[in-house]
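Removed from the display is one protein chain of the complex; every other protein chain stays in position.
Letters A, B and C mark the chains in the order given here, with residues in each chain numbered from 1 onward.
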Amino acid sequence: MGLRVAILGASGYAGGEVVRLIDGHPSFTVAYLGAHSQAGRPLGAAHPQLSGGERLLASNDPEAVPAVDVAFLALPHGASALTGAALARRGIKVVDIGSDFRMDTAARYQEAYGTPHPLPDELPAWVYGLPELFRARLVGAERVAAPGCYPTSALLALAPLLRQGLIAEQGIVINALSGVSGAGRTLREDLLFGAVAESVRAYGVTTHRHRPEIEMGLELACGRPLRLLFTPHLMPMQRGMLSTCSAPLAREATRADLLGALREAYAGSPFVSVIDEPPQTRWVVGSNRAVLTAYVDARTQSAVVLSVIDNLLKGAAGQAVQCANLMCGLDETEGLPWNGIMP
Amino acid sequence: MGLRVAILGASGYAGGEVVRLIDGHPSFTVAYLGAHSQAGRPLGAAHPQLSGGERLLASNDPEAVPAVDVAFLALPHGASALTGAALARRGIKVVDIGSDFRMDTAARYQEAYGTPHPLPDELPAWVYGLPELFRARLVGAERVAAPGCYPTSALLALAPLLRQGLIAEQGIVINALSGVSGAGRTLREDLLFGAVAESVRAYGVTTHRHRPEIEMGLELACGRPLRLLFTPHLMPMQRGMLSTCSAPLAREATRADLLGALREAYAGSPFVSVIDEPPQTRWVVGSNRAVLTAYVDARTQSAVVLSVIDNLLKGAAGQAVQCANLMCGLDETEGLPWNGIMP
Amino acid sequence: MGLRVAILGASGYAGGEVVRLIDGHPSFTVAYLGAHSQAGRPLGAAHPQLSGGERLLASNDPEAVPAVDVAFLALPHGASALTGAALARRGIKVVDIGSDFRMDTAARYQEAYGTPHPLPDELPAWVYGLPELFRARLVGAERVAAPGCYPTSALLALAPLLRQGLIAEQGIVINALSGVSGAGRTLREDLLFGAVAESVRAYGVTTHRHRPEIEMGLELACGRPLRLLFTPHLMPMQRGMLSTCSAPLAREATRADLLGALREAYAGSPFVSVIDEPPQTRWVVGSNRAVLTAYVDARTQSAVVLSVIDNLLKGAAGQAVQCANLMCGLDETEGLPWNGIMP
Partner (left out) sequence: MGLRVAILGASGYAGGEVVRLIDGHPSFTVAYLGAHSQAGRPLGAAHPQLSGGERLLASNDPEAVPAVDVAFLALPHGASALTGAALARRGIKVVDIGSDFRMDTAARYQEAYGTPHPLPDELPAWVYGLPELFRARLVGAERVAAPGCYPTSALLALAPLLRQGLIAEQGIVINALSGVSGAGRTLREDLLFGAVAESVRAYGVTTHRHRPEIEMGLELACGRPLRLLFTPHLMPMQRGMLSTCSAPLAREATRADLLGALREAYAGSPFVSVIDEPPQTRWVVGSNRAVLTAYVDARTQSAVVLSVIDNLLKGAAGQAVQCANLMCGLDETEGLPWNGIMP
């Protein structure tokens, strides 16, 4: 029958993708579905695209969750701290897709979110779940915080170049473009079709809470503190994310040096492809892949690294399942789509 | 009756917008429409949205153009050099919406386009037509090269801050997002709906020919040479352009300092608005306006400047008419829409 | 100075378009702007695309409206009955863009909306404002109910053919496709980008309240009762509406007969074009035009009529201004755009 899985927040976009992936996973079985305002309704009311739509959504209350092997939390910011800790205490492996356990320190959490962490003593117990950079820590782990979508795409682009000393720690600029599903299913006026289609905009300029997470990830990767500039943008599309990252070269380097460093870093990572042309987000929609390339701008002695992912898969649900595979000793790729769906 | 106008390249997107603006202009009258492959067909075949669709498209041949007061050239790169020079020699005021006469020197042209300029001696006679930065040179001018769309949005964002010494010359990074109409009406596989919708991508990374033009414009504005990093992106939308520009602060400055410098620079420019929140491209679709804002990122001591335009109006046809107004001694705003059309 | 105008419901999509049109109108001047939840805020907060954004939105309360010549009501269903009647009693010409006064009888209103009309005795005083079909009644009228968007596109397509006896009264099928702006600016989950983009759906199947209005309009046009089938669909686009209408031929007829009847009917109507190919909605976005064509399907002896409009202009704000022009003895086209904006 396989390992039993609970999915809380199953009515949202990321939660629905976890359900879809687990339903198709050879080693996991859905044992429990939780939701907040949709509790008591069938899964199909929230996700008419999914089979088994007659399954009832129960509560997000951790006490209602039966004894399962793994719990996925796809809850809003702030809602997974207590729930995740409670489930973990019961010996359930927890993958938090939310943001509550991503930071390494309470201070960084406060900087990002503006409030004290509710359970600061818990933070060291959670592993930051980006397999391509921190795989060893994830094998057999009990508590994993899956990275945000922006950090995933940016860290994959920059970490190997920083580690190799190819780019400087200071002067990094990240401009990231996200499909609307990254904002979730919330009913907000700025997410109406009339406010999104045929338009682009920056938001969270200088203040987005994924910036401290990216800095943390890069510091974990290269061992040195840094400060970077991050500007996210909302795109008139459902899915997909492109991070265009630039940084001063730290030493003389060619494009081949950059591509070589990326290829070497991801030689053992089946979900990362390094290519020779600018990747398009549609190539990875429906896939758990990240596709990267890099350029050298000789005139300014800068590196430009481009990184695309599907924000709901490699940026959320897919990465969470990838982490769960590692936590449970399974093959990293089990149950995860490599192919995208295009057009 | 007004001043008589010829429009060459009238079958393209920018050309069609010039026709629309001139048809609604109180002081100009369309006297001649030229086209290339569509020559001999009615205007309505190319532009079913326009009135007077029964008017015939004649040739783009400059010898076929009657004695007019002003000629607008909306031709592909390389096609306006000889035509523009020929028309100018006949005493016709020429506004070139194309790229042939934008560069100040033959060397810069060669750097941008990879070929020698066909008429290098002509270059000094052409004024770079960005009214908000170079208005004085445009009043009464005979030959004007209207800037490209990317340069327009980026120069409006950065020039005042450079002039005021608020940002550094080195370290400027421009990430620009453009609607598809910026690529014109060409039949290219990468412009098919199936290749554009629900996707974003960077292109021309480190090599886009608007980068030298932006550098030239900033050098004209601040008097000092500089090198910058420019990465354009294609958006799944018809119109609109957002440039997200960052640069190291050159001295201690607050957000109010940046906004103040921008507001002061554009106090006499009716088509530029400086606001306090991130502008959205849809706010200016259908309008000749540019909308700007700026932020200070204190942690990295950087300025972030956001600038939106309609790439076909302020980035092409609208700006050309604005230039023509100044060339003919008319009010800069005559016949130009300030209001956008939303949603 | 021109005639003074009040616009209630100015914060919505249709209301904003009325503001834009009146600001550009040679004979009208905005004297008052009313709003509901946005009252007290500046116009620019609701419509960042409009000039004069610093003008304050006042109340929708009719008693707050000063002595104006014309009032436009762009209010939700049910909100204009009392307001419209109150303003009309003060001698103000009223154009109701909403649905409260469109029906000819209280019975038809009840059928469409499921509730009794609040002021049934008022109904006969209101003229149904589709100038191309009922122009004579509109000249000098005091109270006009502008048609809905679906009825506008369908009535223009079918009325002349019914009047000429070319199509049968029974067996009419209308499939209509609308951009999302037709649903207004309401915060509804089914109008989120995530629920609209890359998808189409029918809604209101057999029950949409515009069906009785279309039947009424056709009965007014041809003098005979009829029943038709109407199915509206929501499109992944901002603006534009296409009605694909079919009906059994009532007598032997060719395509030329149908096109001839349409051309004859609209010979004096500057905003209706009859063409020979299927019209596209984008051709009329930004325009007050309707574009029609018709076909004969010989095998089934049916007529197929296609009709496109901009749902916010010819389907709402533009038509309202067209009506106001006629009510005030002005030229029907004054202040109204014929050109569309494309792409």
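The working rule: a residue touches a chain if its C-beta (ideal position, glycine included) is under 8 Å from a C-beta of that chain, and two chains touch if they have at least 3 such contacts.
Keep in mind that this is a model prediction, so the values were computed, not measured.
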Quiz prompt | Omitted chain's touching partners, listed by label | solution = A, B, C
Exercise. Decide which residue listed in C:G2, C:P236 or C:G260 touches the omitted chain of the complex.
Key: C:P236
Quiz prompt | Touch criterion as defined above, residue of A:I172, A:V284 or A:L306 at the omitted chain | solution = A:V284
Quiz item: Where the complex has a chain not shown, which of B:E54, B:E189, B:E252 or B:D276 is the residue touching it?
Solution: B:E189
Exercise. Touching the absent chain in the whole complex: find that residue among B:E198, B:E213, B:D257 or B:D297.
Key: B:E198
Practice problem: Against the chain that's been left off, what residues of chain B make contact? List them. | Solution: 13, 180-181, 185, 187-189, 191-198, 236-238
Quiz item: For chain A, which residues lie in contact with the unshown chain of the complex?
Solution: 13, 16, 20, 23-24, 47-51, 180-181, 197-198, 238-239, 279-280, 282-287, 338-343
Self-check item: Touching residues (missing chain, whole complex) on chain C
Solution: 170-171, 173, 175, 177, 179, 194-195, 197-203, 205-206, 227-229, 231, 233, 235-240, 242, 244, 246, 278-282, 285, 295-300, 302, 304, 306, 343
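Keep in mind that, in the parts below, only the chains that are shown with their structure count from here on.
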Exercise. Averaged over CA atoms, how far is the centre of chain A from the centre of chain B? Could you give it in whole Å?
Key: 38
Practice problem: Provide the C-alpha centroid distance between chain B and chain C, rounded to the nearest whole angstrom. | Solution: 36
Quiz item: For chain A, what residues touch not just one other chain but two or more?
Solution: 194-195, 197-198, 236-238
